[in-house]
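Missing here: one protein chain of the complex. Every other protein chain is in place.
So that you can tell them apart, the chains are marked A and B in the order they are listed, and the count of residues begins at 1 in each.
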Amino acid sequence: MRLTTYLAKRIGYTVFVLIGLSILIFTLARVLPGDPARMALSPRAPEWAIERLREQLRLNEPLPIQYLYWLRDAFSGSLGESLVTRRDVLTDITEFLPATLELLLFALIFDVALAIPIGMLAGRKANTWVDNIVRGFAYIGVTIPAFVFAIIFLLVFGYVLQIAPTVGRLSPGVMSPPKITGLITIDSLITGNFSTFVDAISHLILPSFALALGPIAQEARITRSSVVENLNKDYILASISHGLPERRIILKYLMRPSLIPTISIMGLDIASLMGWAFLVESIFNWPGMSRYGIIAMLRKDLNAIVGVVMVTGLVFAIANIIVDVIVSLLDPRIRMIERAK
Amino acid sequence: MSNTLLNVEELHVHFKVYGGILKVLNDVALKVNEKEKVGLIGESGCGKTTTMRAIMRILPWNAIVPKAKIYFKGKNIMKMSDSELKKLRRGSISMIFQDPTAALNPVFKIRDQLFDIVRYTNLEVGKNLSKKETEEEAVRLLREAALPEPERILDSYPFQLSGGMRQRVCIAMALASAHDLLIADEPGTSLDVTIEDQILRLLKQIVEEKRTSIILISHALGAVKGFVDRVYVMYAGCIVESASTSDVFREPLHPYTKGLLAAVPKLTGGGVPEGIKGRVPDYMNPPIGCRFVTRCEYAMPICERKQPRMINAGNNHEVACFLYGE
Partner (left out) sequence: MFLLEKLKDLGVLSPRKTEDYKKAWYKFSRNPFSVAGLVIVIVVVILAILAPYVTPYPHHAEFFVDFANANQPPSLAHLFGTDQFGRDVLTRVIFGFRYSLIMAATILVIVTPPGVILGLIAGYYRDRWIDMVIMRIADIFVAVPPLVLALAICSVLEPNLFNAMMAVSLMWWPWYTRLVYGMASSLRMEPFIQAAEIIGASKFHIMFKEILPNCLGAILTKVTLDAAWVIILGSALSFVGLGAQPPTPDLGTMLSDGAKYMPTVWWITIFPAMAIAVIILGFNLLGDGVRDVFAAEAH
């Protein structure tokens, strides 16, 4: 009940921020120096073609009018025509978004499945060789950007060792399962096509792991330091002094408070996942929205750029709301403060 | 003469810190008999809590214990296996921490925390309680700790309770397993004076009813006066004096104990209490001789060279000071 009011507030604010974002990105795309129409075509394009594009993008109207047109279209389900695909940007995005979501989802699964146990282990073995190794690797993971990992993975696992495919979502000749969710792994499981599922997973491993390494390192570090901090807290010592079993202390009394900072930081890590996806998808030729976005950006496809940024903002906002809800479920103090407000 | 329950001998605890090693506990020895109420007195930072944590084997990771003999019912706690320790913690000794706010896990309801304790302490004696029995036992413990509306307490998070209530919850948790010895580490210090008084009365009533022993830690002699049978005075990681409560108040021997007593404000007036000049010594380079030497007004040349040993000044009144012979 209280959670719903909180959610309603958050969603309301998100709508405000997204409208602000649309104004920002829409304005930037038109106010910054250079003629968008001329840049979108080529410098040598004939004048009449440029003029037609200006007309089509409504560039001859005053800026606020252009924006209102865009907003009206957006609410009626159109983000304008893409210069590259000649289709509505929304159609393009609905086609490419599932691939990006699948990639991000797998990166997140890797992230949570590895960061938390590694961080807990390093924290419990603080200042031993296990901890030092973990800290060393975590530092490297935080330091090296995802696209560099992607290139190294491509070279080492894709070309030299040849243990995983490096291009696309499925091997050539493998039929895509009927589209239900758009996530090939899930769709192939639903339709019982196990070999497609395995093929999809093998394509996901390298790009999603390259994306996940940074967040894994970051969250392992945070989990480690909060475990170290909590291990010396009186409440953990009290649990030990009451003779509770070690497993119960670690998996219950230590884990929950230690995970709160980790989950809180995940909002930022999701931002980095979504950002790096733009490069990693390009490197692995992953047919997702982010690669579509990069192509649009290189071709100055204004409608597509605005559309991709807006959808990215929307997905990011939803992810952040989910993170906040999880944190408030883990931490009753936050829950109560929110209620008091 | 009753049986010895806990016997600590030659307890040394050091801490590894960034700049070197803190030699905190130095040859601590103390004894608790069955059904005895013992007080451990000393100013903050003198190692009282460290001593108790050494007994419970819950020292932090950077603690080094170069030497220790801690016998509980004749068995050395330092050499206990994990399962023996678990048995000890679930069935014999329990500790109440100084700050109840820190001692309760902030993200779990009291129900979660207390139920676990009740369940596992009962499992140790072979009783596998049902959920309902666990709840009944938890409610009984909360009542025993004089908490009204136990059901409401169970459904609260620690931060929804007052400081006094939290400490009573901690007492209830301790009662689940303290069948022989209860260690209370300044149980009222973080609370206001009237609540502290209530807590101490409650503890006294409980240990007398249940006939368990208690070690009550305090930084003030006055606070333990009407409570404990015997007092250990601790200074800078050393026990400096031990005697029955009445002897300590009638005739304190160690200069430090005298200073502590002089620091107690008297109702009869006489201005601000004197206190003891100076500070606790640096644990990284403690004095070679008596650790109190830098602050002692009776300091003699020998005090700087040699560590005083506990000597019996008659009537089981022991003191570690060269003023009373070697």
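Quick notes
Quick note on the criterion: a contact is a pair of C-beta atoms (placed from the backbone, for glycine too) under 8 Å apart; a residue touches a chain by one contact, two chains touch by 3 or more.
This one's a predicted model, so the numbers in the text were calculated from it and none came from an experiment.
Considering the intact complex, the chain excluded from display touches A. For the options A:I184, A:I250, A:A317 or A:L330, the residue in contact with the chain missing from this view is A:A317.
Within the complete assembly, A:L155 is the residue of A:L155, A:I180, A:V198 or A:I322 that touches the hidden chain.
Across A:P207, A:P257 or A:G293, the residue that sits in touch with the chain not pictured is A:G293.
Interface note for the absent chain: among A:G20, A:P64 or A:P117, the touching residue is A:G20. Residues of subunit A that touch the chain left out of view are 16-18, 20-21, 24-25, 28-29, 32-34, 36, 39, 139-140, 142-145, 147-148, 151-152, 154-155, 159-160, 271-272, 274-276, 278-279, 282-283, 293-294, 296-298, 300, 302, 305, 308-309, 312-313, 316-317.
One rule holds for everything that comes next: only the chains that are shown with their structure count from here on.
In this assembly, the C-alpha centroid of subunit A lies 52 Å from the C-alpha centroid of subunit B. Interface of subunit A with subunit B (complex): residues 126-127, 231-245, 248, 252-253, 256-257, 260, 330-333, 336.
Subunit B meets subunit A in the complex at residues 53, 56, 58, 60-61, 85-91, 94-95, 97, 99, 102-109, 113, 116-117, 120-121, 124, 157, 159-160, 170, 173, 176-177.
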